[in-house]
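Working notes, structure below.
Here the complex is missing a single protein chain, while all its other protein chains stay put.
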Amino acid sequence: MSVDVLGPLLPLVPLLAGLLGLLLPPGDGNGARRRLAAGIGVGGAALALLFSLRLLFAGTEPFQTGVDLVTFGDLTVSFGVAIGPAVVYVALAVSVVALLVQIYSITYLHDDPRYASYAAQVSLFTGAMLLVVTANDLIVMLVGWEVMGACSYLLIGHDRRLPEAPAAAVKAFLVTRVGDVGFLLGIALLIVEAGSPSLETVLLHDYPAGTLTAALLLLLAGVAGKSAQFPLHTWLPDAMAGPTPISALIHAATMVAAGVYVVFRTYPLFEQSPVALAVLGVMAAVTILLGALSATAQDDLKRVLAWSTVSQIGYMTGALAVGSPAAALFHLLTHAAFKALLFLAAGAVIHAVGTNHLSRMGGLRVHMPVTFWSFVIGLGALAGLPPLAGFWSKETVLTAAAHATEGGEPVPVWAGWVVWLAALFAVGITAWYAMRLLLRTFFGVSRAHGPDGPDWEIGFDDARFQRPPAPHDPPAAMLVPLLVLCIPSALLGLAAYAPGFRTALELEDPHLGVAVALPMVLLVLGAGSAWWIWWAVPGIDPAMALGRARPLLAAGFRLDDVQHRLVVVPVRALARLVTAADVRVVDGAVMGAGTTTSHLGRLLAAGHRVALPVAAVAVCAGALLLGLVAWWGAAA
Amino acid sequence: MSSQLIDHFALLPLYLAAGTAVLALLTDLFVARRAAVLAVTVLGTFATAAGALSVGAETGTFCTPHNVCSWVPTWPAAVAAVLFAGLTAGVLAFSAPALRRGIAPAGEFCFLLACSMTGGVVVGYSGDLITLIVGLETLTLPLYVLVGLRRFAPGEPVRTESASAAVTFFLISVVSTAIALLGAALTYAATGAVHLDLLGAPAPAAFEPLAGVGAALLVIGLAFKVAAVPLHAWAPATYDGAPVPVAAYLSTASKLGGVLALAAVVSRLDTAAVVAVLAVLTMTVGNLVALRQSRMVRLLAWSSVAQAGYILAALALGADGVVAALAYAAFFVVLELIAFGVVVALRPTGADGGEIADYRGAGRRHPWLGAALVLALAGLAGLPPGLAGLFAKLSVVEALVRENWTWLAGVVLLNAVIALAYYVRVGAAFYVVPVPAGPAPRSVARPVALALIGAVAVAVLLGFAPQLLFSGLS
Amino acid sequence: MTVADVLLLALGAVAVGSGALVVTSTHLVRSGLYLVVSLGAIAGLYLVLGAELVAWVQVLVYVGAVVVLLLFAVMLTRAPIGPSADLDRPALPAAVIGAGVGVGLTALFVDAFRWVRYPSPEPGTAERLGEQIFGAWVLPFEVLSILLLSALVGAIVLSRPDIGARKAEGA
Amino acid sequence: MTYTYTSVDGWSLLLVALLLVPAVGAGVVALLPAGRDRAGRVVATVAAAVTFLLTLVIPFTRPTEYGWFDYGPEAPAVVPWLDLHVDWVPSLGLAFHLGVDGISYPLVVLTGLLTLLCCAYTIKKVPDGGSGRALAALLLVLEVGVLGTFLALDLILFFVFFEIVLLPMYAVIAGWGGPDRRAAARKFVLYTLAGSVLLLLGVVTVVAEAGTGDLVELTAGNLLGRTVQAIAFTLLLLAFAVKAPLWPLHTWLPDAHTEAPTVGSVILAGVLLKMGTYGLIRVGIGVAPDAAEAAGPVLGLFAVLAILFGSLICLRQVELKRLIAYSSVGHMGFVLLGIATFTEMGIQAALIGNIAHGLITGLLFFLVGTIKDRAGTGSLNQLSGLRESAPRLAGLLGFAAIASLGLPGLAGFWGEAFAVVAAVRAGGAYWLTLAAAAAVGGALTAAYFLRLLRRVTHGPATPEVRALRPGITGAEWFAWAPLVLLTLAVGVMPLLVLADTAEPITGLLVGAP
Partner (left out) sequence: MHVVIPYVVGALLFALGVYGVLRRRNAILVLMAVELMLNAVNLILVTADVSVRALLPGTGGVFTLFVIVLAAAEVGVGLAIILQYYRMRRAVVVDEVRLDVDEERVAG
């Protein structure tokens, strides 16, 4: 198949697989239907992966192809793909993660009656992300962008037994949708000014500075929503209510990466706007620290990972802000690998112990060695432990930020400093909470039997879970994806030395100078202090050391409450007000007109409840009055 | 001018109408069979209609040397004559069951109705005020009698509404006639003209107030016939008290006569202000009061008051609105006749119109009558499927807007909205679910059914080919 | 002031005066009689104004027929012959409107005709009027015959004992 | 009456057939004896199906020398594919002038489709009230009125057809509606009649001033002065705003929808509301382009208020159908925003928004009507956990809700997104503000639909929901599947709707030279 056809097929195949899967009737159908659903889901993802690989090996000549969808006025929307090296790598990451998630889910959701729609939604999700990745048209990109939001909604709300799942799903969709208000307006500004929604045209168009900055800032709102950047990050920790494989999908390669990716695609525009970059930088810095600090105090395994995602995405946006899209993309790819690994491994843990809570875990190293080592690799990469993948990409980001502090980049120097300091500081924190996570989960003694009784009821995902007598590594279908993901998590960083990869990302040569020492010191300090606390008082949660800050951090600086107060409550109040006004004033006027007319009718009818002479009076009086009118009229 | 050539052919409608009346009387005397009297009268009305159509437009007769005539055959007059004949035939058919039961003496009834028709025909053709007023009186005077003409079977409770109605109708009518005559007298005193075609001539400056007041009083006196507010109070009481077929005649033929007379006057005299005031008052009061009615005939009466207001609105334009007013009146009388016909068909013979509540579920028991009523009410409201009514309203509004009386058109349309409220109330009562247990459906008397079919056919025909009427009127 | 004017004034005063009595008298029958006087005075006015035939018709039809009819009706309805207290309704609306009409019309006429002299007309004899009626006005005359016929039949039919009869009376 | 010509050729009789088939069908159905109720409904469905097939034939009849290429300096501003012109009532300036072009054609098809689906739906499920065959006949009558409105190329004829739908819709609500149907039906009919009379006034004003009611001529020539245009457009705008409905003239809609039977709601939302927006485009802009352009900012403001207020009110609704009804207010706000921009792009957005709303809200009303019927309640407080007991129904509801909130890739997206883009394109701080507010309204739309889904589909099943019948019958599939597929198809291929709209809209906006 020629690449011209493969390009469009890349997003279309998973999308079609998704639609096809949705058509399956509900229920398990004695497993046959389930197998069919799994086949479709895995097949879609596998085909996507195949196409990505084919494109990767077909050559690196960028090309684009498309077909006009519709013309609105002077804007012609076309379903087009632009395939370039960077695109292919991201697509590859997406396909790999999607495929692994699909495979993993078969087992993970082995007794969920609604598995079919789940698998279909994952396919749709994958297709939507691939659409964003490959789209050559801002409108089409918006299509993928929002379909992803909708799929995330469906998947996060998938769990029927978690009471918080529907709310989390709604929150995820709504918060991102609020960001999308800006995104849509930003796109609208860009394409209206350029006269075409084609990405190529937009990138080449010469915008007035004001319009451009406005448009980019608006775009950033959407990016913040999708990529969970401060202040629109609040949906992400709650989104942990979704099944764990979904978390892997959302956090690793798809949804949260989309924002970063879009900025990457439109980077030529961002380069022209220091203001936008500065805003992006501040946003990134706040997000990095916010995510990292919040991660320290979580008791929920997935929430730790979620906050770490927030923080890590902050690194990517930080990289973008300081003028190194390549670093951002590099970190995106490595992060995709190790975060997917971490979530899938976390799923294995949860699957084994039946809880998300760190306080109920401990000592799992013995029972789940493979999972343990996967975690070690994943957390090491997250913390930036050399030579794991995260080390290289994070190092690139730090280097870029440090470079920006010297000026010469489009971003203001102070913003470079902010990003650099935040990123640096977060290295230590990351190491701290990674270490804490590892210790709390896998070391020490099992806390499975809590003080409240021998066992506890907790709904998780859709699996009707029965606590196994002893935790153990997951079955092969779940284990294989873990093992597969361990490879890029460990080695992808070294790809920076592969020239093909490097040119594809336009990455600079990796050079490990003395600058590397500072983060390494911080990393050791962070990890060491966590270990030290744990070691000093065996069994203690290192988070105890946080003292009174702990609840604040656990609550993510209570930004949820702020958001509730500042947005939800006023909107609700406004809705109440408008509804009341609609009933009392708008409809009241209508009904009032009706009643008034009716009353008038009653009055007049009462006036006619009289005897004959009154009619005669009326006749004569009417004649007299009208005669006078006529006289006056004739005399005038 | 001792003698003049009289074009008797042109007078054919008059002769036929008057002949119908006389023939009815004679048939009653010599044959004394109700069916025969009825048949003769109905045939007479058909002959009158045919005569009017065959005469069509002609040069006038009974002319003065100044070439103004008292008898002016025109197409609008012919159309009016046809309408009068048709309405008379319809009302006769509606009355047939009652006459068969001897509720009124058939011979006199037919004669009086035919006399009234003669008056109506004369109004349409008249070319001078004297003929007009005499024609109008001939139209009205038999109705005083018909309203009160009610014979009670032995043992049947005697109701006095018809007598009250007759007194009301008569007294208000004579007062109005006096006012109209005063108007005519003042007009004559101011201009010396009684022929319609000469009325428009300007009065000497000193006499202008006289002429103006005269014209206004003439209009007011004639407005009584169409039950314009404030000369309307008789209408609901009279319609409700009168036998339902007579009420039908009152609200259609009698009203049509009033419209013709008014049209003759306002198209020559400048009475825009007075007519406009009457129009606004009439439609507004009529519709508002109709909202609160619970008796069927009273509701129809008030609605017909309101409908007169729309006609007056067109007449406020003077000569420019005459076609629209006549068209509206023509559409209106057909639809109103259907509505009354449904009432006649649904009520026991000789009964009054009853309460609206008495008709609950009637449309489901009698689908055809229900459909006819829906057609009529929708038409009166100016909505499809009553296309005739829609075109009626359209013609009035079009005329008003064309002559820059948009505000009056607005009032008309606002009133159309109010009116729909009570029309749908009646319609909804006809189709209420669950259907209340009522008397088993009675079969509709054949003459009533035939008349209804005829009227519905005319309404549908006019709905799809209103141009027939417009061509006839202009 | 000519003789005609004096006559007009005198007859007018009689007509108006007795007219006022018609509408105010408490005797039903006397009202009818005052009406005769008033209508007679009007017939006199017609004579002065040169409408001879009209005057005679007035006397014949009105004084001779209409008033007699009215008086018969008074008898038939068994009205009290003497004065009766309940003949009138509240006066205010009647007075206001009546006064309004009177003042209005008077003002209208006075404004229009002032104190202008008009030549006295030649007497309108029966011949001249007849010529007119049977010349220019045959049409309404014919219609009027229908009207009269219907009035006749109508009055008769309404007087038939079975129309609106009360059962109690047994006809 | 300035010009009269009669143009009837073979294919243009197709237009007459479009009106005649449902009309005759309605007559036949109404005349069937009471015992043959089901047969009546089948006949109605057949008539609706024939009509729908006829609508599909139209594009093939397009004469080759007309159409895409014929919009030139010499061509008239409206180039109908098919054109039928017969004088009807010359005295009133009324000609029976029908035509179809790219603007009206999608709506014609939509009308044919929705009527067919509703008739078919009625075969199986007759709401309580009157007989099913009467309902089916009324649906066909409604179709006549709506199709006529979309086909009319004569102002007065347009008005006549516009009025036809009033009483049948009243009858549908009052005859087959919910417990409070009488009041709702009354409000509907009086309120919309109030709108229609304004239309009449506007139409007559135009005809009186221009001397012709022919839309082709009116659109082409500059026959009206500025003042008359302003007056006429104000009247027309108010009239269409009631029908559409535009805030604050919308309050008849929630009541009518809440009480109407399912098929009534579907037709009402699916096609009746479109008469307002279509009228605004075809008549409002076509006849008074200058005034329309001048009124754009005001209309835009109200459209945005409609979006915002409609969404906010939806956030507070606890009745399913009422909520969907208010959501229509918001959606029509987007359509009107598109029109208000007075640009080709905006009007195209409005057109596709119209179609999308017809499909999606039609589907939504089908679904919530079914849920309400089966659960016996429409209260959000009593509905929960639908996906537990009726996963298919819940899935479809989810699809419809997500489509309705404007998810890209589904039909609703194009209209809403491009209304915003068109507003941005209109430029200036004012329009940018409107665009931003409209986009915020889009987010609010998502908020209330998610609230709806969260209440109805998620959570534990309530007794009412547990008791409802989960399956979807064949008739239901027949009625719903086309809507689902078209929602998707239009979402993926908006060209289906907008294929031949650019030139007609340009014709409307600028008129002929």
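Chains: A, B, C and D, in written order; residue numbering restarts at 1 for each.
By our rule, contacts are C-beta pairs under 8 Å (C-beta built on N, C-alpha and C of every residue); 3 or more make two chains touch, one makes a residue touch a chain.
None of the values given here were measured: they were computed from a predicted structure.
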Using the contact definition given at the top, list the shown chains touched by the missing chain. A, B, C
Looking beyond the chains shown, say which of B:Ile6, B:Leu198 or B:Val460 touches the absent one. B:Leu198
If the hidden chain were put back, which of A:Met478, A:Ala496, A:Ala616 or A:Ala634 would touch it? A:Ala616
Given B:Thr41, B:Thr177 or B:Ser251, the correct residue touching the omitted chain is B:Thr177
In subunit C, positions touching the absent partner: 2, 4-5, 8-9, 11-12, 15-16, 19-20, 22-23, 28, 31-32, 35, 38-39, 42, 45-46, 48-51, 53-54, 57-58, 61-62, 65-66, 69-70, 72-74, 76-77, 79, 86-89, 91, 93-95, 97-99, 101-103, 105-106, 108-110, 113-118, 120-121, 124, 128-129, 132-133, 136-137, 140-141, 144, 147-148, 151-152, 154-155, 158-159, 163-166, 169
Would you write out the residues of subunit B that touch the absent chain, in ascending order? 64, 66, 68, 129-130, 133-134, 137, 141, 144-145, 148, 157-161, 163-164, 166-168, 170-171, 174-175, 177-178, 181-182, 184-186, 188-195, 198, 233-234, 236-237, 240-241, 295, 298
What residue numbers in subunit A mark contact with the hidden partner chain? 608-617, 620
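Please note the rule applied: only the chains that are shown with their structure count from here on.
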So, what's the distance in Å between the C-alpha centres of subunit D and subunit B? 42
Name the residues of subunit B that each touch 2 or more other chains. 209, 213, 421
Subunit A touches at least 2 other chains through residues 620-621, 627, 631
Contacts from subunit B onto subunit D in the complex sit at residues 323, 364, 374, 378, 383-385, 387, 390-391, 393-395, 397-398, 401-402, 406, 409-410, 413-414, 416-417, 420-421, 424, 428, 431, 433, 466-467, 470-471, 474
For the complex, give me every residue of subunit C touching subunit B. 108-109, 111-112, 131, 135-140, 142-144, 146-147, 149-151, 153-155, 157-158, 160, 162-167
Which residues of subunit A touch subunit C in their complex? 613, 617, 620-621, 624, 627-628, 631
